[in-house]
Each structure stands twice: as structure tokens, then as C-alpha cells.
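Here the complex is missing a single protein chain, while all its other protein chains stay put.
The letters A, B and C name the chains in turn, as written, and every chain counts its residues from 1.
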Amino acid sequence: MIKIAIIGASGYTGGELLRLLRHHPNMEVTVITSRQNSGKSVLEVFPHLRGAYDDLTFEEPNYADIKGRVHGAFTALPHGASVEAVSVLSMGAAGASAKDSQNNISKDNIMPVVDLSADFRFNNIATYEATYALHTKPNLLEKAVYGLPEMYRDKIKDANIVGNPGCYPTGAILGLYPLLKKGLIKTDGIIVDSKSGVTGAGRVSSPLTHFPEIAEGLHAYKVGNHRHAPEIEENLTTAASKEITITFTPHLIPINRGILTTIYAEIKEETSLDEVLNTFSNIYADEPFVRILPSGVIPNTAWVRGSNFIDIGAVVVEKTKRLVIVTAIDNLVKGAAGQAIQNMNLILGLPEETGLTDLPLFP
Amino acid sequence: MIKIAIIGASGYTGGELLRLLRHHPNMEVTVITSRQNSGKSVLEVFPHLRGAYDDLTFEEPNYADIKGRVHGAFTALPHGASVEAVSVLSMGAAGASAKDSQNNISKDNIMPVVDLSADFRFNNIATYEATYALHTKPNLLEKAVYGLPEMYRDKIKDANIVGNPGCYPTGAILGLYPLLKKGLIKTDGIIVDSKSGVTGAGRVSSPLTHFPEIAEGLHAYKVGNHRHAPEIEENLTTAASKEITITFTPHLIPINRGILTTIYAEIKEETSLDEVLNTFSNIYADEPFVRILPSGVIPNTAWVRGSNFIDIGAVVVEKTKRLVIVTAIDNLVKGAAGQAIQNMNLILGLPEETGLTDLPLFP
Amino acid sequence: MIKIAIIGASGYTGGELLRLLRHHPNMEVTVITSRQNSGKSVLEVFPHLRGAYDDLTFEEPNYADIKGRVHGAFTALPHGASVEAVSVLSMGAAGASAKDSQNNISKDNIMPVVDLSADFRFNNIATYEATYALHTKPNLLEKAVYGLPEMYRDKIKDANIVGNPGCYPTGAILGLYPLLKKGLIKTDGIIVDSKSGVTGAGRVSSPLTHFPEIAEGLHAYKVGNHRHAPEIEENLTTAASKEITITFTPHLIPINRGILTTIYAEIKEETSLDEVLNTFSNIYADEPFVRILPSGVIPNTAWVRGSNFIDIGAVVVEKTKRLVIVTAIDNLVKGAAGQAIQNMNLILGLPEETGLTDLPLFP
Partner (left out) sequence: MIKIAIIGASGYTGGELLRLLRHHPNMEVTVITSRQNSGKSVLEVFPHLRGAYDDLTFEEPNYADIKGRVHGAFTALPHGASVEAVSVLSMGAAGASAKDSQNNISKDNIMPVVDLSADFRFNNIATYEATYALHTKPNLLEKAVYGLPEMYRDKIKDANIVGNPGCYPTGAILGLYPLLKKGLIKTDGIIVDSKSGVTGAGRVSSPLTHFPEIAEGLHAYKVGNHRHAPEIEENLTTAASKEITITFTPHLIPINRGILTTIYAEIKEETSLDEVLNTFSNIYADEPFVRILPSGVIPNTAWVRGSNFIDIGAVVVEKTKRLVIVTAIDNLVKGAAGQAIQNMNLILGLPEETGLTDLPLFP
């Protein structure tokens, strides 16, 4: 078994990693860290996991020590803190390499890390620094790969550090990438209107996520200045091979899980809905987690809950020549923990779907 | 007291009219009809109103008879059925005019009717017929006024038949009208992305609105072909004095009440957010139910729940030159029953706010 | 107008007092305090109230100063803090008495205070101290009256300090008081199983009330040791004229407002459901806010939302000789702010329903 550490494991993403990895045939979580919950058992922090990890205890994040005890790591810390963790963990000692134990391909004894913060999501360090903060390990950032397998699978297989995509970017980029790549839409004026469940805000309570402030309500936030916009733009730019800017509006919806992304783009004169759907179907033909819905069927977050699927549907509004693309993901799975495992599977040379075949829970 | 009939009173809109009119100092509901609930008392159909209308019973809709017993009517029937009701009710007999009883201004003894269906919302009969069905009383439609007081107050005062706006159109038009009137935005490429609570679907149950199909989920529907789009377009065209088309996507959100409308428009090069907000503030300066939020504050449906307010906020995204306007209403109040009462107040020459001063219920 | 201060006004109870008092014909809120929000305007803390109190600003709680500026006060502070506020505020200076200004009946220039904490809810100081903490003003407690008008109306009229009941006790006591008074049920083995919306936990956020921890879940808490049990027992003991103990289990439900209380008692052999319902109807015959549902109709919290009503229904289970009583209230209205206003109306000699006639908001 490949021994896995989860750094910063007491949030919702950590809980999902624990849930999903429980029955992974090749990985086993042996180390979990949390400054705040150090010394507590899994079942104190995640009572729903009672019976699954009763002997596992949160420990202080001593990365140098942990590095010697595991073969791979998921880091789920705030940005800034993550880069420090990754810089120590990824510099693996001899014999600690999961790739080594798995398939005798050692890459300088470097331990694979999938990072769920924003610290390794950008190619362009200037964009990272304009959006977040000074990046303390630019050379590590250069080596990292953006963990969207549908766009960067081959690079991910060769990577040791993967920056797992943000939840909003996953839903937005996968809905646009094939169309931009094939030039079916105009590249100006793209609108991304996203609606997210509240787990996207993390597990740390705040006045803004107090139950009565959210329930039976609905609002937009950070209109035009959410940090996920530059992340989306960088990858759409790659897809289109030209500079793309978007208008991005996130909304908070009183549900736990799910992001519905409604995307508006001007369709080229000669493009039909059939061509759009065929393009999606072709480019995503071998993708295990992308489901293209037929004409007339629009995604619902309830249809992907708990699973690693992304559902994609599209409509052409003839009168205005607008293409409306709708995507649905579970923000904690395809938008976080599930995609992270998908990435780790790729790094480790495992079948990509391993441990991720649970069907959605509906209702 | 002005005696009022509510035709088709057993839905959510009927319940709201009863709730709001209970303490209206000038109107009294004396007749309620429902084919399905004929013979039942109010408290059987609306247990929350126990104590308020215990002697009032739903009756069969005999319009000729009802016409002689009331001074005004709200009609809340499906389209097609409504036009028939209005055609009989509005042809009031001598002495039955509410305007007469109120202020000695009789307009040919015609009884005022505010219709909550789509039957009297269109100026252009061709648009109505393309969107809904053959209109059986075109001459009545010509006399009707669209009941959006912020745009058509003077006409409403002189009207006898008012077509109460749809819920989505109320949220969309009021967020765009001042900007189009003043030419602050480009008229092409306007996107209206609306999110509605489930009461917007009415009180009749269906597999689509069964609780578990909706709760913890989120989806778009009728993308690009919802019937409210032409209604929005007709009024935006009036506002802009040029043909406007929009791309309109409604979404269903697991809350009871509230519509949040996120509108995207290309802002003219020279326009600033200040100018946008000032334009809203100036044009809506005397509006009792429009609240313009200051820069940095974005509407939340929870802040208008149960009230007749519409909250409007705006953000300019400099990089893409997009203006994002967000509006919030309670779809059953400003989006239906409250606005209907506002219209009836105007027709009857009453102060416009009468009976509508309840503050929002939060949380 | 009677000038009113709300001490500790930035919570949900404060918001409800502001909402309900806005249209009260005799009272006007002129002072609001909050240590945390001192200096902020109402619309910053309660955006839903925009337009209603825009000139009113939260101030530091300087009770000696406030006392001279108002005629009455609602105190909504944590227990312990409340007793200090009340002790200063209730010792009114000459000329400051609301009763005086209202009807020339001055009671030693003492200012009326309705306290929404637990500090004045107990007759028995030992019970208070065993349940909460040392009581620093026992002599004030002696003068205070428990603010449940349906049981103590006459005393409340003569009081200056009223301890407004807890939310759970309101729903529990009103469902049992007539039956214990008339001896229709056995006094042993009473079970009170209550289900509350999350606003009952207040507005201060905590990990326990973070949206995702609550939504789509359901749990009991403080089973058998909730502080409201002794408050219920003290008043049931009064009703029965003998010592009553109960088993009380509160549950947290993912809704905003509403407490449903399901009460189980052994019915006396000879008692019928009719007798139970008649007893409720007779004892509560003149109560403006108690609605007794007919046989076969069971309360729903949705039917009282936003209103000061309590709905009561009952069923007899013949096989087990158990009477099941179900009551529903809005915990923020009849369970807090509404009842507080009802009490203040009584103290001030105003009609009891003044300002409290809003009908429930459904759905």
C-alpha cells in the first residue's frame, strides 16, 4: 500500500479525502495533521467516519518527520502555508518515493504532492502574486503542473507537484476548453455565472456562513473580483492560444454541495448546437468523469452529488447568437478531493478512476 | 371600504393577497373563487390565515354575479382563462365602480381589474400569441396597461385593466430600465441570469417540484426559451427606444421565496459605477419600493423577504468593461401580489404604499 | 410616542423588535445599543431594514444616560449582563415614566423594562442559581413577573420588570397549562420533545451553527439538561399547584424560524379529546394570539411564521392512554420579540395586540 499523508485534514476536503481513500485499493492514509485538532481522533472531528479510522489521530504538522513516513501527500492548507509544506514534503528522502515503491521509476526520490491550495495553480507567478501574495518558492511553482487531467493529463503523469484546481475553475474551464480549443465561440465577452453550495466556503465558521444568514436566501459576492477568475483566465488562454478575460460572478446558494456554472459566450455564425455537443463528446470521449448531456437536458448539481463527475449541457439561443453552457460538479469531489485523488492516481501510474467510482447520491 | 374579489384565490398569490389586504385600510376582500376548492373556507386552504378570514368561503367563479358584488378584482388564473374573467369583470355595471365610490371619478362604470396572468402583459399582441396562445380579446388587451409602476405609473392611474408583470420581468426590467433610458450601456448582448425560489412555480404540485427533487440541488431550466423573455424584451425596448433582445436563463433554487437577477451588460467606455448608481438613485428617487444599495453592497433575497421592496446593486468589472447589476425581490410580493396591490392603489387613487409597508422578515 | 430603548439590539431578537415596532402606533425606538456594533447604523447590521431606521445608530450601553432619554426598554443581553442593565434602567428618574406619559399612572417613576434574558424568569432564586449563576440582584428578581400573558396577565399589567419567557418554555407551558390547571392529565411522566429552528441559537456564529454542519441534518442536544427545563417546570408547578418535573429534549432542525413542541402526557381515564380541546378553547377563549386547532388538524411551524400566534392541536392515543399535544410558534416572535412587545403593551396599558397583528408569512 502507498502510505499517504493529509496535511490540514480537519476541513471538509480532508474529510472527503478520508472518505474516498478508505476503499482505495492502493493508497492508505497513515498520517493526518491539524494544528487545531492535534491529538484528537478522526471520530472526534468527523463523527460520520466512526469505525473507519478509529486509530488514526491528528498530529502536529512536522513535515520533515512526516516525509519519512509516507509515500505521498495531499496538502490542504491556506495559501502561503501550503507552499511551505509542499517545499519540505516534495523533497523526498531515498526510499520514500511512492513511484519507486510502485513501479521502480524514481525521479530523484521526490515525493508526489497534490496541493489543494492556490499555491501551485498558476503558471504565471505574477498572476499568482497579484491575486494572492508573494510566492516564496518560485522555482517549485515552475515545476508544478495544474491538476486538471482533462487538459493536462500527460504533464500530470510526469509531475511531482500538482496544483489541484479551484472548485469554480473546474466547473468553468471544463465547460469552455473544447470550444475555445476548436474555435467555436468568440473569445470576447465570456460570462461565467457560478452558483455554489456553502461547503465551498470551508469548515471554519464565520458570521457570513452562520446557518440563518444563508438559509432561505441567495446572493452574489465578490462580483468581478473573486480570486478564481485569474485562474480560469490563465487556463482559457491556454485553451484558446490567445489572451482570454472573463466576467465572473459567484453566488452562494443554501445547499451543502454543488456548483452550477452557467456560461455565456457568443457563438460563431456558422456553429450549431450539434457541433458544440459533438465537440464536447469528441474531446471528452475517453474521459471517465465527464458526462455530456444530450440536447435538451440541462445539468443539476443533485445528479453529481458525492461523485467525481462533471455534467455538461448546452443550449444555443438563436435570436441572440449566444451559447449557454451549464456545468455541474460536486465542489468537494470533482472540485477538490476527488480530483486530487484523480491526480495522485495519474502521478502514481494507477488507473485514473481508482477509488472514484462511487455513483452520485440522489436525492 | 372598497370590496374586492380575488379570482383564483387558492394559490400562493391568492394567499399573499389575502395576507397583505387583511390590514389594508381601504380594501376588503369579500369574494374569493376557486373551482377546485369551492365550498371550502379560507382556513382549510390557508391554515396560516386562521382567525383572519374564518367566514370567507371559496366559491365557484361566476363572474357576472361577482361583478355586481364588488368594486374591484384581482384575477390570478392561468393564461387564457384570465382573459375571459377579466372581460366580464371589467365591464362593470352602474354603481359598481370603485373609483366612483372612492373619489367620484367614474370611468364609464368600468370595474378595475389587476390581472396576474400573462394575458394583459403585452402591448404587442403578436408577441403574446407567439409566446402563449391566441388572444381572444384583442380590444381589451389594447386598453390594458403593463403594471410596472416605476415605468408606467401615470398610465396605470388611468387604466382599468392592468397586466401585472411576471416575477422574472420585474426583477430584470427594473435593473435595466434607467440604464437603457439614459443610454449608459450598450444595447447588444445583455444577459439576464435569474435564480428563483420554488413558489414561483405555483402551488400545484408536480414531479418537478416534489421536495426531494429540489432540495440540495440546483439547475437551470427553459434556457433561452422561457416565456418571460419576450415580456422583458418588450419593456426594455420601450426603455431604450430601440429593439432589445436578451439572453435569459432562469434557475430553480431550493428556497421558498425570492428571485435574484444577475444582469450583465457592456458598459459604455465613459460610464463609471458612480454614474450608474446615481442614475438609479435619480430615476428611482421617489419610488417607495426601490432601494438602491451603495457601492460594495450586493443584494440578498433574504433582505426583501415578505416585503414589496426591490433591492438593486451594481458592480463594474473594469477589465472586461462589463456592468453587473444584481436585483432582489420577493417573487410573491413585488413579483406578484404586492405589486398587484400597488397597482390597484394607483388605479383607485390611493396612496401607493397603502397596505404594503410591512418590513422584510429576516432571517 | 413612547420612546423605547433596545439594549443589545444587534441580534435576531433586536432585529425583530425593530421590525415589529416600526409600525407600532404608540412606541418608537429611539435608542439601540451594541458593544460590538457601536457606531454602526441599523442598515449596516440589518440590511433588510434599509429605509426604516437609516438615522438610528448603535451606541455604547450607557444605561444611566439612556434612562433619561426613553420611557421604556427591552433588554436582550446574555444572562448576568442583563440583570445589571435592568437594575439601572428600571430605576427611572422623575418624568421618565412611560406609564406617566401614557395614562398619568406613575408608579414611583419606575421605567418599565421587558428583559429577554433568563435573569428575571424565575420566581425561585435557587432554581435560577442552580441553572445559571449567582443572581446579583435578588430583590429585583422578587419584583419581576414572568411574562407569559396567558398565565400572568394581571400581574404583568402591574409590573415594571418582566422576564420574557424562553422560546422553548413558551411552546411547552402553553400546551400544558390548561390541562394541569383543570387536572385532565396525570402529572407524572410528562415528556416534552421540542424541535427548533436555528435562529434560536442566536446570531453569534459558531462551529455548531455553520451552515453545512446543520443543513440536511437533524440532531438532539443537551438531552435532559437544557436550561429551559427548570423554567418550564416552575410554571407547570404553578399551573398544577403541585411539583411537576418533565423530561425535556430539544432538537435542532435546519430551518430558520419555528419551534414545534410535541408533548406526551398520560390522560386520565375519563378524559376525552373533546374535553381537552374544549378546555383549551375555554381557558384561551379571549387570547388574541392562541389558536386552538380542531380535532384532526396538527400544527405546522410554517403556519405561524413571522406572527405572534401559537397554534395548539391535540390527539388522544386510546391504546396507550396518552395525550399528544403539539404546539407551534415562531421562536423569534411569540418565543421572543413579539411576546416582549405583548408584555410591554400590557405594562403600558395599551391594547395587547398593538403592533402585533401581522399575519403569518406562508410559504
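Definition applied: a contact is a pair of C-beta atoms (placed from the backbone, for glycine too) under 8 Å apart; a residue touches a chain by one contact, two chains touch by 3 or more.
Everything numeric here is computed off the predicted structure, so don't read it as measured data.
A.B. asks: Mind giving the shown chains that are in contact with the missing chain?
C.D. replies: Over the full assembly, the chain not pictured touches A, B, C.
A.B. asks: Among A:28, A:84, A:275 or A:358, exactly one should touch the missing chain; which is it?
C.D. replies: That would be A:358, which touches the missing chain.
A.B. asks: Out of C:52, C:111 or C:260, which touches the unshown chain?
C.D. replies: C:260
A.B. asks: Which of B:230, B:254 or B:338 sits in contact with the chain that's absent?
C.D. replies: Touches the omitted chain: B:254.
A.B. asks: Tell me which residue among C:249, C:281 or C:357 touches the hidden chain in the full complex.
C.D. replies: Missing-chain contact among the listed residues: C:249.
A.B. asks: At which residues does chain A meet the chain that is not included here?
C.D. replies: Output for chain A: 12, 15, 19, 22-23, 46-52, 199, 215-216, 256-257, 291, 293, 297, 300, 302-307, 309, 311, 357-363.
A.B. asks: Just the residue numbers, please: which parts of chain B touch the chain that's not shown?
C.D. replies: So the residues of chain B touching the missing chain come out as 12, 197-199, 203-207, 209-216, 254-256.
A.B. asks: Against the chain that's been left off, what residues of chain C make contact? List them.
C.D. replies: Residues 189, 191, 193, 195, 197, 212-213, 215-221, 223-224, 245-247, 249, 251, 253-258, 260, 262, 264, 266, 298-303, 305, 315-317, 319-320, 322, 324, 326, 328, 363 of chain C touch the chain that is not shown.
Keep in mind that, in the parts below, only the chains that are shown with their structure count from here on.
A.B. asks: Nearest chain to the global Cα centroid?
C.D. replies: Smallest offset from the overall C-alpha mean is found for B.
A.B. asks: Quick check on chain A against chain C: do more than half of the interface residue numbers occur in both copies, making it same, or fewer, making it different?
C.D. replies: Copies use mostly the same positions to touch.
A.B. asks: Cα centroid separation between chain A and chain B, in whole Å?
C.D. replies: 41
A.B. asks: In whole angstrom, what separates the CA-based centres of chain B and chain C?
C.D. replies: 37
A.B. asks: Centroid from C-alpha atoms only, then distance chain A to chain C, rounded to Å. What do you get?
C.D. replies: So the centroids are 47 Å from each other.
A.B. asks: Can you list the residues of chain A that touch 2 or more other chains?
C.D. replies: Counting only residues that touch two or more other chains, chain A contributes 197, 212-213, 215-216, 254-256.
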